[in-house]
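The complex appears here minus one protein chain, its other protein chains still in place.
Let's turn to chain A:
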Amino acid sequence: MQENVTRAVVFTLLLCLNIRLLNGESPPGKPVIFKCSSPEKETFTCWWKPGANGGLPTNYTLTYYKEGEDTIYECPDYNTSGPNSCYFSKKFTSLWSVYIIRVYATNKMGISASDERLVDVAYIVEPNPPKNVTLEIQQPEDGKPYLWIKWVPPTLADTASGWLLLQYEVRLKHEKAVEWEIYFAGQQTNFKVLSFYPGYKYLVHVRCKPDHGLWSKWSEEHSIEIPSDLNMNDETTWIFVAILSAVICLVMVWAVAFKGYRMMTCILPPVPGPKIKGFDTRLLETGKTEEFLTAFGCQGFPPTSDCEDLLVEFLEVNDSEDQQLMPSFSKKYPGQGVKFRHPDRDNDSGHGSCDSPSLLSEKCGGPWANPRTFHIPKVIEKLENLEANITCTWDPLNISTEGKIFNFHTNGSRSSTWPLPQPSQHKPRSPYHSTAEVCKLPMGPKAALATVLDKSVKDALKFSKSIEIGGEEKAVKKMEVESFPAKTEQDTAWLLPQEKTPFIPEKTLDYVEIHKVNKDGALSLTPKQKNSIDQTEKPQASEISKEYVKVVRVTDNNILVLVPDPRAQNKEAPRSLQQNQAEKDTSCFTATPSNCRLHLGGSDYLDPASLTHSFHGQFE
């Protein structure tokens, strides 16, 4: 019985429900609170979205409670903010406390509750857009025109009291543009736009944001038509400036292009290269030595027997590391690998191994002991190509007592094979470019020449007019040595072997005087009478004196100033007669071209061997 009743009730209920369902009625769907925001940090509003209403009128209620409290409150105002919203006025708004809010949808069929939403009002501030946006074109007298945008903060925001701090942003574009230009305006309520195109219509929006909140929506669109005839002064000015500078540039380019050379010569005068009168560099390059030589008045190379009178004394020079070696045969000078031995007059090699640029001291005690041997040290240059007749007119060789010996600078600290008869304590590195170097002088353009001789040497080099060899048609060529690098006076040394071995203190040095200069410009040197000079009128290969003389410098008249060993010179002092009294210790000689035909190996020295060959025929 009971069962029947209950069954009937349930059945009825289900039937009713069925009927209702068939009618489309259901409990409401779950509402969703989709947004809560505060426009001015003093009130806030929450909006929800209703769910399905189930076909029945549905009531929505919003309830909340605050953190730490148990009391549940209901929404104070459902209307102010529109439908499906709840507005919390100042009275009900507390910053920095969390609201837990929930919305209930109620209808006849049931109730649905939304999820809880946690809200801290301080973090949901989203102001309204700025208001009263105005656009103006301003044209100041002294400046470019600009577009001036002004606005005011949204109504509710209280920026004056400092409760709310707003920052603004502006965006604009002209009608046809695709993208907006967005500018941040900070906390100011105006903005100047400087770059725009006249003749277009521009659209402007403004929005704002609190310091720790969310951006507002963009304000309404405001537009402004920019007049086409707006004078954008700056552009005109810049165009004018650009044209002017272009013109100036063109003028300068033209000037440089056409007059560039002259200007450059004015500004930077070229350094004159070495010139030798009568010397044609082109002949050199073509390799036609004959013509070359004839240009110099040389009669050919090697010198013929006519030139018997030509005595060319080779310099045998022993270089040593320490140039000071030269003067001392005594133990005073540190033997720098050079042994000074008693010159052996008979030993006349003067060539061969001793000619190598390497230190000969060990090997060749002899050769340079021979006063009669003149060896010309090797020279590193391309002199072999040069058959130029190096003519150095020279005054009678004067070997003065005072030896200021200039050392020709050699390329390196190559030990010279020729010790210097050097009294002074200069430090000639390698004095023995010497003859070779001098010989190079007329070779002219070769830079080596220039590098070798000292300026002073250059000055001293002269061609004496006095030396006119009879029968010689060609005047002694003046040798102009140009552009000698200025070096210290000690840079170069120049030795002439003398009859006497300079290394023997007892030996006196001889003056060498120019015997004659043959038509080829070859020099014959004759030693002046000396005590112990073994003189040979013609320097022979086998008898080449080994006395040394250093070329001190080249005088103005192109006279080579040779300096003998000072010791020897002491004795000779009275005898020395200089053409140029001004020059002390000057002696001069010229080497025949043959002398200067030096094999230039890797050394700075002339290779006497090469010379002796050539002279063998000349000198008996």
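Rule of thumb we're sticking to: a contact is a pair of C-beta atoms (placed from the backbone, for glycine too) under 8 Å apart; a residue touches a chain by one contact, two chains touch by 3 or more; residues count from 1.
Operating definition for what follows: contacts and distances are computed from a predicted model.
UniProt lists the omitted chain of the complex under the protein name "Prolactin" (options: "Prolactin", "TATA box-binding protein-associated factor RNA polymerase I subunit A", "CASP-like protein" or "ESCRT-II complex subunit VPS25").
Within the set A:S26, A:T61, A:S81 or A:S94, the residue that contacts the chain not displayed is A:S94.
Only one of A:A52, A:A122, A:I137 or A:V152 touches the absent chain when the whole complex is considered: A:A122.
When the missing chain is restored to the complex, the residue among A:E74, A:E136, A:E175 or A:D211 that touches it is A:D211.
Listed here are the chain A residues that touch the chain not shown: 41-42, 67-68, 90, 93-98, 116, 118, 120, 122-123, 158-163, 165, 211-212.
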